[in-house]
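Every protein chain but one is kept in place in this view of the complex.
Going by the order they are written in, the chains are A, B and C; count residues from 1 in each one.
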Amino acid sequence: MTETTAARHGRVVIEEWASDVLRDNPLGDPAVRRVPIYLPPSYDHDAARRYPVLVLLTGFMGRGRMLLNDNAWSPSIDERLDALMGRGACGEMVVVMPDCFTRLGGSQYLNSSATGRYEDHLVHELVPGVDARYRTLPGRDHHGVAGKSSGGYGALVLGMRHPDVFGAIASHSGDVCFDYCYRGDIPKFCDAIQKARGVEPWLRAFEARIQKKHEDFVVLNILAMAAAYSPNPATAPFGIDLPCDLETSEFRDDVWQRWLEHDPLAMAAGHADALRSLRLLYVDAGTRDEWHLHLGARQLVRRLGALGVSCEHQEYDDGHMNVGYRYDVSLPKLARALGAPPLST
Amino acid sequence: MTETTAARHGRVVIEEWASDVLRDNPLGDPAVRRVPIYLPPSYDHDAARRYPVLVLLTGFMGRGRMLLNDNAWSPSIDERLDALMGRGACGEMVVVMPDCFTRLGGSQYLNSSATGRYEDHLVHELVPGVDARYRTLPGRDHHGVAGKSSGGYGALVLGMRHPDVFGAIASHSGDVCFDYCYRGDIPKFCDAIQKARGVEPWLRAFEARIQKKHEDFVVLNILAMAAAYSPNPATAPFGIDLPCDLETSEFRDDVWQRWLEHDPLAMAAGHADALRSLRLLYVDAGTRDEWHLHLGARQLVRRLGALGVSCEHQEYDDGHMNVGYRYDVSLPKLARALGAPPLST
Amino acid sequence: MTETTAARHGRVVIEEWASDVLRDNPLGDPAVRRVPIYLPPSYDHDAARRYPVLVLLTGFMGRGRMLLNDNAWSPSIDERLDALMGRGACGEMVVVMPDCFTRLGGSQYLNSSATGRYEDHLVHELVPGVDARYRTLPGRDHHGVAGKSSGGYGALVLGMRHPDVFGAIASHSGDVCFDYCYRGDIPKFCDAIQKARGVEPWLRAFEARIQKKHEDFVVLNILAMAAAYSPNPATAPFGIDLPCDLETSEFRDDVWQRWLEHDPLAMAAGHADALRSLRLLYVDAGTRDEWHLHLGARQLVRRLGALGVSCEHQEYDDGHMNVGYRYDVSLPKLARALGAPPLST
Partner (left out) sequence: MTETTAARHGRVVIEEWASDVLRDNPLGDPAVRRVPIYLPPSYDHDAARRYPVLVLLTGFMGRGRMLLNDNAWSPSIDERLDALMGRGACGEMVVVMPDCFTRLGGSQYLNSSATGRYEDHLVHELVPGVDARYRTLPGRDHHGVAGKSSGGYGALVLGMRHPDVFGAIASHSGDVCFDYCYRGDIPKFCDAIQKARGVEPWLRAFEARIQKKHEDFVVLNILAMAAAYSPNPATAPFGIDLPCDLETSEFRDDVWQRWLEHDPLAMAAGHADALRSLRLLYVDAGTRDEWHLHLGARQLVRRLGALGVSCEHQEYDDGHMNVGYRYDVSLPKLARALGAPPLST
């Protein structure tokens, strides 16, 4: 029957979320964000049910709505969730897809004087707000955070720093080992900014360019990372300390040290208790990751082991891009860890 | 005021369109299609208003919903329409975004025994259906068809063949001059299919491949074009005559002649009256089009001139991909030609 | 001992060959050419010995001296010959490496009113000249012609047309099936020449460009093929009929027909007796040839079979470029067919 079939599909609500925390953010990015929220198939039919919450973080240059984009041969996240739940592989969850995009392409889901308080927005506004508006299961044991690339980074960091909020983490190709994933791009960044004669003209030219190029994104990525990891309100015009000197081209070790403090490799030791308390810590990466994040993942897993942190680690034969299919691996694990109920029929 | 602002945004309805015409189509593609329909800003507020209809056709491997995909630096079609109408550049229209996707990546919006009756679906089901369900202005003078790449092809062909239905056409980088846009890929196609030992194993391997490659799409494109232009119910397994002999590798001139009959270059003369009757015929292409469609456009424009057909022809400095910004040029022209009313305030 | 070792190395003489035939050639290319001639290891030690002659033709944009270029991991042709003869795999031959390069990148080893009489130069000057100056074995049974790409084409065509001169042919990745190897590049050619506003300004800009690009060579290749296959003294400025109309962009079928007459696929039937008389006809190509020459080879082999011509056909897993290692396969076969004596010790 049609109704039965319909019941097997979740529903996506796109909330227009007016954030107090993001109001008047330094980059002038909108404080009202469109946040998709996936409600599982039984949500509209079983008013007594409550569900765990998964916060799903997109990669650099992404925002939640992109997880819904239609693509000929790769299901959108709602189609994926419907399919997984429909065949009993994954329990029912509410899935929240934040928008932490900025003019610089992203925020790394951190608070920064250069971009805004995105970590606060997520942890203090979005998660409690979802709990207030939707029938969710309360408590950190029923809240998870996952993501890919910069979203995988966000999942690791938010999970480490907010054990009271999140009880499970999945990081796909997350930014780990900054020495390998960012540092090699710094001369390219230095070069592009020097040629443009500064960050501001570069950014304006980038924004004006109809067809962005791959190398543009390399430059933007380093700029956004600097905004996230080495903000400095005293530095004009963007309040960002750059990792290279634009006059001499020299690498700036002092700035780099500030970046490294945000590397999950460095952070793990200081958050070992939180990490040990997790119900699930899942980490994976493709063995041909163009940013070498599989090497970062290996180093992280080794370090976690030394700290007595349990971690499920997978590798697979692929690169960094278009690996949404890895959610088919992590979502069932997350659902189980968060106590998601099976699809009710 | 918030309400005023809200009124300036259109609304997208995604219709679940159950097609009679597509039922039991030969490729087993769904007969129920999700068709986005953009209703202009005043639609919900001015119940007396009627609007022209624009049918917007996606390129190969696309379907209507993809026009709504979120992207960091390129607006989706609804955002584009909102912005154009909002600043008074474009009158209000209902915009329909069909789904004529197939297992082979597309249908060229034609009827074919190998794929299904997509032309009939569009002309006899979708357009009358939209007219029936929405407050549209009646008659061909208020109905237009536009698209990009295969969608630009579809716009040209549907416009030529159905002057009773469509009164305005815009073709962006449409498939024209098959000798230039397809023929060079035929040896690549022949090669790939030979290596796979047939169309069926190739298609299965393609569908199983997680990461599709650029060359996969080259092969799929030729296969889909063969399905559209040289179907043959007698040919196993897909009812398609291929443009090369898989045993000898030889080019098949007889099959190619059947393709050429579908080339807008060849079709124009037979539809000169229809073309002359158009209120708008707009054609453009980037001068670095990787499929040489700017050369095709030039030849078409020249041929149209010889037939006494008026045509607005533009070229711009770009390639074939990611040229959605060209709709900012064509949509205002289409709106004007179709008698679209200005945004009511 | 050093002397023994030395005896096992051949010696390369670079002849400054003053050609009568090439004097005052239409492109103003030099009539004096530097032609390397490989003399086998025993040549300087065994004054009674005579040797077969192999004419070795380079690909497009090549000339004989390039076969001697030093490369870190790929032996030059003289090193290859030394090694093959040294280990007894290949009999001793004199190997001649003509220079038929032109301002347009090559001549296809044909006579053309647009480039010069390169076929005559080879057959009537170079081969008899080598026979006159060096201790060679007389007669077509001891003369072979081989080459790669355009050189493989040259080998096929010279072999077909001069059975009195050559008794053995080896064609590596030779230009065969013009429909597949050239035709797809014609719109690219048309585009580039249109953008430059003519052949002359394009050629001047190409010559002035310090870093040539891949697409430059695509354009130059079509230009050179037109000079070889469709010369026309009446056409200014280069005496070449182009395969597309520069004003309308249209493909010119009449010119194309003249090209096709030079396709080995078309020529074979008219030279079946010559082909049947060969002591060796060897054809190979890599199965990933970017110009689809493996498909051309397959079609040629099939056609030769229908004509009763014996042909040894090999395929291997590689593309078109850097396949000098295939000479390790053909040189021993050629030496055997031409009656080359084993290395004397």
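What we mean here is this: a residue touches a chain if its C-beta (ideal position, glycine included) is under 8 Å from a C-beta of that chain, and two chains touch if they have at least 3 such contacts.
A quick note: this is a predicted structure, and the numbers were derived from the prediction, not measured.
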*Touched by the hidden chain, which of the shown chains?*
A, C
*Which is it among A:Asp141, A:Asp179 or A:Asp216 that touches the chain not included here?*
A:Asp179
_Where the missing chain touches chain C, by residue_ = 61-63, 65-66, 68-73, 101, 105, 207, 210-212, 318-319, 322, 325
_List every residue of chain A that touches the chain not included in the displayed model._
177, 179-180, 183-188, 190-191, 195, 248-251, 287, 292, 294-295, 298-299, 302
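We take it that only the chains that are shown with their structure count from here on.
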_Over half shared numbers or under half: where do the identical copies chain A and chain B land at their interface, same or different?_
same
*For chain B and chain C, let me know how many angstrom lie between their CA-based centres, rounded off.*
46
*asked:* Could you work out how far the Cα centre of chain A sits from that of chain C, in whole Å?
replied: 57
*Mark out which residues of chain A touch at least two other chains, giving numbers and ranges.*
none
